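After the structure tokens below, expect a handful of questions from me.
Take a look at chain A:
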Amino acid sequence: MKIIETDVAIIGAGGAGLRAAISVAESDPQLKVALISKVYPMRSHTVAAEGGAAGVIKDEDSFENHFHDTVAGGDWLSDQDAVELFIHEAPRELTLMEHWGCPWSRKPDGRVAVRPFGGMKIERTWYAADKTGFHLLHTLFQTSLKFPSIKRYDEYFSTDIVVVDGKCCGFTAIEMRSGEVTYFKAKSVIIATGGAGRVFPFTTNGAIKTGDGMAMAYRAGVALKDMEFVQYHPTGLPGTGILITEGSRGEGGLLVNKDGYRYLQDYNLGPPDPWPRKKAMELGPRDRLSQAFWHEQQKGRTIKTADGDVVHLDLRHLGEAKIDERLPMVRELAKSYVGVDPVYDPIPVRPVIHYTMGGIDTNIDAATNIPGLYAAGECSCVSINGANRLGSNSLTELLVFGARAGSGAAEFAKARQGAINESAAKQEAEKTEKRLAALFAKEKATESIPGLRKEMNDTMESGAGIYRTEDSLQATCTKMSEIRKRSANIGLQDKSKVFNTDMAEALELDAMIDVACAMANSALQRKESRGSHQRLDFEARDDKKYLKHSLAHYSPDGNPKVDYRDVTITSSQPAERVYGGAQE
Partner candidate 1 sequence: MARSNKPIVWGLFAAGGTLSAFIFPAVVFVIGFGVTLGFYSPDVFSYERMQALAANPLGKLCLFAPTFLIIWHAAHRLRITAHDFGIRADGLVAALCYGSAAVGTVAMIYALFIA
Partner candidate 2 sequence: MSRRPYIRPVQRSTWWLAQPRYIRYMAREVTSAFLCAYSLLIIVGLVRLAQGPLAYDAFLAAVYSTSGQVFSLLTLIFAIYHTYTWFQVTPKAMPIRKGGKLIAGSIIVGAHWFVFLIASVIILYLVGM
């Protein structure tokens, strides 16, 4: 086994991982940073984010506003100390990105422009046309090239965290091109592996978002927090699940049902003003909009297509010039993938799995309960997003907490006492090698990887979708633990060492099963409706029992133990979430 020694190792080179790497490099150029990613950094899924990143910048806006929008948007499940820190750091991080060259869209006076976003009281979403994530990611990647202390290991697939005597001592990863298992011996480790949308069949998430890092931390003994909260985005293209950014509604796009009626007014989101009113109608929060779709569908007022039911997103009244200036990518995507030019026709859209609010349990410093192990970005749950993330908060989150994880991990690495017990760590690391060898050696596989993956996707959609019930969740939990068992019988048809994607898919499936089990079980046990977690059998929010974070603890049989922790409340007591005209 190859051993690579470093001070700080970062798994994942998306927005969060790159930000963390730069943060380490800036805090101490002497520290060696290893940045590991299963794809080249610029392929990370941060690249797909379109709409923008939130941070208070306008004079008429305030930190209180951003705080309140975030906490209320999260249905009071956010930790308010974390939110406070987040909103204060947000404009600083976004400004820093500007200094590093991010081509933010500008106002005529040359200052950064902001646009409205769902659930936000005032425009505070910084954007770079409708390719914000793309620009952030490339700016971060290119800036990272400036630092000689950052050494990248591209296309290394990381598999297991190595823990010795309760402390994190690095992790193992497979170099895709050679198939070789490598032990990264590190004083501190940051997990920044992104979300897990691929657990579901219809998602905006790229093929790489399979929850690997969540599963690694989970198996190593870190709880997965609030996993029942999975966000549907109301406007995905049917068939592919390609996202039509919320920016399109921020610019004034309208949602109408098969009768051309702006149905959101029937769900406490009105009045239907012709202009975009903040926090109302099309600019309501994502959970409410996706749920409204479900109700319309029940009432038979959606439009039937070969790729499922849709509603229409109408941008025509914006005119060609504005669409081309502000939403060029939306136009391009709609034209290519559904054959609709939004200048002339409304775009068919439907809710699509988008974001995992839950993730690796960390404190406000991005640290997990294992000393030396940190997490940031979508894979983590510092708890700013609560039960429903507001659009454009997560790009900012990965900057703020990526940076924080970086400085925390740097401090930890410098202060760490005593050498890593290499032989014990190597022994741990060798387990990965053995597991892999067994996978390659298996001759008679009775389960297929795509087959099992499809079964998982289907049961998650049918049982743990927009609306959930005891029965549906119970069925999914049972099915998931069956899938967990059957997954022991998968094998590889590809036995090559070089760039074996059959193997990668097997490992990803393994991770997704763990994550799915945590989601389904956490959802089953939360007997209330809150944010994105809506139960038809418990329609009300229940603050007495469930103003709490759920914590799923790993169990090999796929039935995690779930316990709870109080939410941190500083200044905002739980209240009703009101949107639409009623808010004023």
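Inclusion criterion for the candidates: all candidates are chains of the complex that A comes from, given by their letters.
Here, a residue touches a chain if its C-beta (ideal position, glycine included) is under 8 Å from a C-beta of that chain, and two chains touch if they have at least 3 such contacts; residues count from 1.
What you see is a predicted model, and the numbers here were worked out from it, not measured in a lab.
**Student:** Just give the number of the candidate touching chain A here, out of 1 or 2, all from the same complex.
**Tutor:** By the stated definition of touch, the match is candidate 2.
**Student:** Where on chain A is candidate 2 touching in the complex?
**Tutor:** My answer: residues 177-179, 496-498.
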